[in-house]
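Presented below is the structure to which this report refers.
Excluded from the complex is one protein chain; the other protein chains are retained at their positions.
And now, chain A:
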Amino acid sequence: MFDFNLIIKSLPMLLEASVWTVVYSLTSVAIGFCIGTLMCAAGLSASRLGRGISAFYVSFFRGVPLLVQLLISYYCLPLIGVNVPSSVAAVGTLALCTGAYLAEILRGGFLGISPGLIEAARMVGLSRRQILTRIEVPLAVRLTLPALVNETTMMVKASSLISVVGVLELTRLAQNIATSTFQPLEIYLTAGAIYFVINGAITLLGQLAESRFRLETAR
């Protein structure tokens, strides 16, 4: 009935595909973090244009389903002459999408930073950019770490959607094996377990970072 042999046989392939899942999702979170930071800084800046761009960006990427965004980039980029591999387009779309959520998460962190800390940095001559990278981002990350970790695990799961635009990753491979063997139960259970382990590892890393940061505030 339940075919353990199939699991053992397909596990190496599934693990290899899950490496791509990790690569795609973490790359998009890393790029999305940079986008999110810039959008967040623009949203809190004095510049009207900056705030407008930031607001539009966030509302678009949060308001449109990720699946639709992926389909738009898959079908529309070639139409406007942008020919990139579908994996690149997919990671780019994931990054833009998570960037919008990260911008909103980081906004709370930025607002939680006492203005005096920024003034102190200005008084010792740090540039705007140095203040952003050395003071604001590290502090905002500390203030919002649980939400950032949560968003990262969401992106690991959301990366399964890029299978619809033909990018090979864990879900896509699982589908391929399931349709060729007609044994979806074993395969999807295994794939699910792998997602679970990946996100468990990310959560653990987050907790390690949190306890490292706690040392700074320990009395």
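Methods note: a residue touches a chain if its C-beta (ideal position, glycine included) is under 8 Å from a C-beta of that chain, and two chains touch if they have at least 3 such contacts; residues count from 1.
The rule is simple: contacts and distances are computed from a predicted model.
K.L.:
Determine which name in "Fe-S cluster assembly protein SufD", "Cysteine desulfurase", "Amino acid ABC transporter ATP-binding protein" or "Sulfonate transport system permease protein" the UniProt entry assigns to the undisplayed chain of the complex.
P.N.:
"Amino acid ABC transporter ATP-binding protein"
K.L.:
Of A:45, A:59 or A:127, which sits in contact with the chain we cannot see?
P.N.:
A:127
K.L.:
Where does chain A touch the missing chain, residue by residue?
P.N.:
114, 116-117, 119-128, 130, 134-135, 138-139, 142, 213, 215-219
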